[in-house]
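Shown here: the complex without one of its protein chains, the others still in place.
Labels run A, B and C following the written order; every chain starts at residue 1.
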Amino acid sequence: MKIWLVGMYGIVASTAITGAMAIQKGLVDKTGVVTSMEEFKEIEKYVPFSFQFGGHEIRLLEGTSYDAALYHWKELRHYPREILDSVKEDLKKIKAKKGTALNCGSGIDEFGKISTLEQEGLKLSEIVERVVEDLRKFKDEDTVVINVASTEPVAKYSEEYHGSLEGFERMIDEDKREYITASMIYAYAALKLGIPYGNFTPSAGSSIPALKELAIKNNVPHAGNDGKTGETLVKTTLAPMFSYRKLKVLGWMSYNILGDYDGMVLNHQDNKESKVISKDSTLEKTLGYSPYTITDIKFFPSLYDNKIAFDFIHFQGFLGRKMKMYFTWDGIDAILAAPLVLDIARLLLFAKKKGVKGVVKEMAFFFKSPMETDVMNTHLQYSNLVSWFKSLA
Amino acid sequence: MKIWLVGMYGIVASTAITGAMAIQKGLVDKTGVVTSMEEFKEIEKYVPFSFQFGGHEIRLLEGTSYDAALYHWKELRHYPREILDSVKEDLKKIKAKKGTALNCGSGIDEFGKISTLEQEGLKLSEIVERVVEDLRKFKDEDTVVINVASTEPVAKYSEEYHGSLEGFERMIDEDKREYITASMIYAYAALKLGIPYGNFTPSAGSSIPALKELAIKNNVPHAGNDGKTGETLVKTTLAPMFSYRKLKVLGWMSYNILGDYDGMVLNHQDNKESKVISKDSTLEKTLGYSPYTITDIKFFPSLYDNKIAFDFIHFQGFLGRKMKMYFTWDGIDAILAAPLVLDIARLLLFAKKKGVKGVVKEMAFFFKSPMETDVMNTHLQYSNLVSWFKSLA
Amino acid sequence: MKIWLVGMYGIVASTAITGAMAIQKGLVDKTGVVTSMEEFKEIEKYVPFSFQFGGHEIRLLEGTSYDAALYHWKELRHYPREILDSVKEDLKKIKAKKGTALNCGSGIDEFGKISTLEQEGLKLSEIVERVVEDLRKFKDEDTVVINVASTEPVAKYSEEYHGSLEGFERMIDEDKREYITASMIYAYAALKLGIPYGNFTPSAGSSIPALKELAIKNNVPHAGNDGKTGETLVKTTLAPMFSYRKLKVLGWMSYNILGDYDGMVLNHQDNKESKVISKDSTLEKTLGYSPYTITDIKFFPSLYDNKIAFDFIHFQGFLGRKMKMYFTWDGIDAILAAPLVLDIARLLLFAKKKGVKGVVKEMAFFFKSPMETDVMNTHLQYSNLVSWFKSLA
Partner (left out) sequence: MKIWLVGMYGIVASTAITGAMAIQKGLVDKTGVVTSMEEFKEIEKYVPFSFQFGGHEIRLLEGTSYDAALYHWKELRHYPREILDSVKEDLKKIKAKKGTALNCGSGIDEFGKISTLEQEGLKLSEIVERVVEDLRKFKDEDTVVINVASTEPVAKYSEEYHGSLEGFERMIDEDKREYITASMIYAYAALKLGIPYGNFTPSAGSSIPALKELAIKNNVPHAGNDGKTGETLVKTTLAPMFSYRKLKVLGWMSYNILGDYDGMVLNHQDNKESKVISKDSTLEKTLGYSPYTITDIKFFPSLYDNKIAFDFIHFQGFLGRKMKMYFTWDGIDAILAAPLVLDIARLLLFAKKKGVKGVVKEMAFFFKSPMETDVMNTHLQYSNLVSWFKSLA
């Protein structure tokens, strides 16, 4: 299949491409790839493990996917260098198209020099057309778009322009660019062309009514938001335990530090807001009540893409006794996220082939803020995903 | 209902009795009591939240249940003193019968002075008769026996004496006391009299074929072994997450420290063996493969019944990258265990009323080494328990 | 000796009073009291362990010190209730005078109803006079004032009014109350009367030039700021280790949560600022360079006065390798702070008796932001304190 990655030279995309290529060459196994498990073995018939990549970017555009991968590898050394060397030629053939960063917030300044379509002085409709054109040239029947670009600020919702497809397209025509963000443009372009869209970030993407309408109209499946890779994964796995035992959670502290671009961008208050909202509601939905919570993400440069989460749970048991639990998650974000990008792409394509359209809420398993469902419990999500897959396969 | 507690002056039993009385008086709420949740509300019709207690002990026999509760409270102060004061008169009426500590290992020496039936120079058949007699006098139609005594050493299995009810009773007649442990005597006495038996410890209890045969023959339900209260509860909740994401667990360290009698007893290598076996197999059954594991329990006197577990998980993700997770569980064992004693008793009585006999494997949720099932995943266990309950209620 | 406590009904003061009384009665030992160690045994000749208390407050003024102690005990149960009962009569005799909360920030709102001198419509000079009068009535030759009130916002520095004693007194006369905070009033009153002043909070207190001038003029010793009780104590003990081994600290995260009034007050950005500044500079002064740092304090209500600190140290060793260290401090702030209040009072009185005047920088051991010294290394501070004491005793 073909995957179009928005934010293609970022660390998640680079790692996904490198890993996919390395697995295809038999250099490494499929550890971390959910769809390689026994439960999903039927997927091989519909979407074999074989990938081609394209994508949009706003930085490092002079180079190739190899340069981007090498750039990140030098900072993080998150896998053996031999792997990168072995797929060097494949990666050198992959080159990103210039994308858009419309209303992506002040965090984007951290990237240094960027090149965007809007810098060319284009009207909104022209920007959209360029994105559509890039996708049209790349796509075939088996193509999916996945957004792995940096987190955008919370978009200000406009009932007029976001509430219906008609309004959305009118917004484009009227060049009301203050109401649109880059992720909406990418999602619109994909769904317009009948390409499934997966939103791995907390950005708006396809989650506004207008684009949900478009997906249904064009019979396209889509899924999101915000890949569940670390602290939230653990939290939504663990929190149900307190419910099952009728232990009362008094408070839950989640404190995350990381040091790559994502961390820098999130250090900007406007960009952080979407992330924290996305993380915060999970606990309430999992427990059924709202304990006191602290959820924060801070930049810690020397860690680069090594994300460390510190969680503290204060809970109350029999006879009112307070007790404590702590966990520390010391993970590499790109390593945890990259295989899920491949999984989401495969499952969206599988869904399309099975005639599924609109939000695939059974894919909640992959997201911190799954659309159109309140199922946050990781165990239920997994069980729902397997059942859904088996019922269609 | 009536609950007969083996190890009645221990900290778990004392806390369960105190808590049950305090809840009945409306002094505290039912936090920590699983059967008080919405999912189990039908149980009130069959087994209302109303308890009377009796039990066996081998120490502190000169006093009452109040003296035992006060003794533990002074060391641990694990709940507000006001609660104990409020139920003082109720507890003063509860007095243990002298029990047996046959083959309970060297750990029992830590108790100091003990009084047992075998010290009276009785034959095995006479010891059994005395235990049966105590139970016969106490029991009514709504009685359950729960074993919360200290962990026994692993009993040496004898096909001849443990393999069939006939052999087991011949062992008693022939006074072959080297093949029996106290927990088997209590389980035998209970099942003989048609009383459901719950084994909250890793000791043999009703888990040998002879006693399973007896339970079926007498139409009695039973359950065990080893209450899942702390580190194993977390472990069996968390481990499935690694499976769902196809992350490979390379190693899992579980290191527990605690300081009460249980800790002292477990510091004796013979007594510790059953506990560590009980904890160790859970991971293999949860993950489906055997990572390298360290499982250990050590005595740490100043903690008394405050059990702290240190867990470290080394796991491998995409592209072979190793990552780390740590958790620390800082719980009060008696507080976590006590309400489960009430839950197990209620559910066993409910099962009996519904005509269930033999091992209730749907009660695996409460145990580290559940009998006759390999379901260790806490989420599946909870879901199985709820389904079972609802199907009968 | 006599100790006048500013913030007398707070948890630190209440615990200090309760503890001092309990030790005097022989109910508990002197664990936690630095001046009870062998190295300071000569202090008994100058300042025996025998205390009387008075103080200022702005809340709970209808009750006595016993009511305040009971109030905090009920929330935290940080020591055996028997101790409080035993000193009940002594505490009932201690009653606070109404104080001032001038420019104490928005955090003070958390106290609910408060009563202050300024609410009586007094001019600044009248407020000062009332404070002086309260102290004058209480004091004898062996009296010390210790400020344990909540953290004030950073006072805006005014060269005109803070830079000299003359200016400071002119500010009072001219009623320029926007330049003064409560802690300055208390410090001024104490030093004016020749009473040593210890500032256990990060508030300005006696640290402005005007009051340093007054201390020298009146031959009074004073010390501060901000009692070093938990995370900073560990940090300044541990950080030198990295220096000794030439390991490079890349980043140090210090994240603190607590839930009492102090936590509520610190959740107000204006009040928090002084605290974070106080904590932040310690690392630079200890290491000799400025690694990346995160220092934060957040409110976590269910912990009450149980302060938990999460620290993460990212450091680099031989061949550029990055490594990690984590620590978690689970302490009770009042328990850690209370004995230091007694120590600081004793040592200030000892200093006065030995003719020391001005800032006692050898008392840096007790403070997060010691005045007039850059020695932050706990080991050096301790060694300096012992040497200073021995040279005078």
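We adopt the following convention: a residue touches a chain if its C-beta (ideal position, glycine included) is under 8 Å from a C-beta of that chain, and two chains touch if they have at least 3 such contacts.
Everything numeric here is computed off the predicted structure, so don't read it as measured data.
Of C:G99, C:G331 or C:G358, it is C:G331 that touches the chain left out of the display.
Of the candidate positions B:E126, B:E169, B:D330 or B:D374, contact with the unshown chain belongs to B:D330. Interface note: of A:K41, A:R81, A:R136 or A:R170, the residue touching the hidden chain in the full complex is A:R81. Considering the complete assembly, chain A touches the hidden chain via residues 77, 80-81, 328, 330. Taking the complete complex into account, residues 250-251, 253, 255, 257, 292, 294, 298, 300-303, 308, 310, 312, 314, 322, 324, 326, 328, 330 of chain B touch the chain not shown. Residues of chain C in contact with the chain left out of this view: 15, 18-19, 22, 28-34, 36-37, 78-80, 83, 233-234, 237-238, 240-241, 244-248, 316-321, 323-332, 335-336, 338-339, 365, 377-380, 382.
The rule is simple: only the chains that are shown with their structure count from here on.
As a whole-number value, the distance joining the C-alpha centres of chain B and chain C reads 49 Å. For chain B, the set of residues that touch two or more other chains comprises 80, 328, 330.
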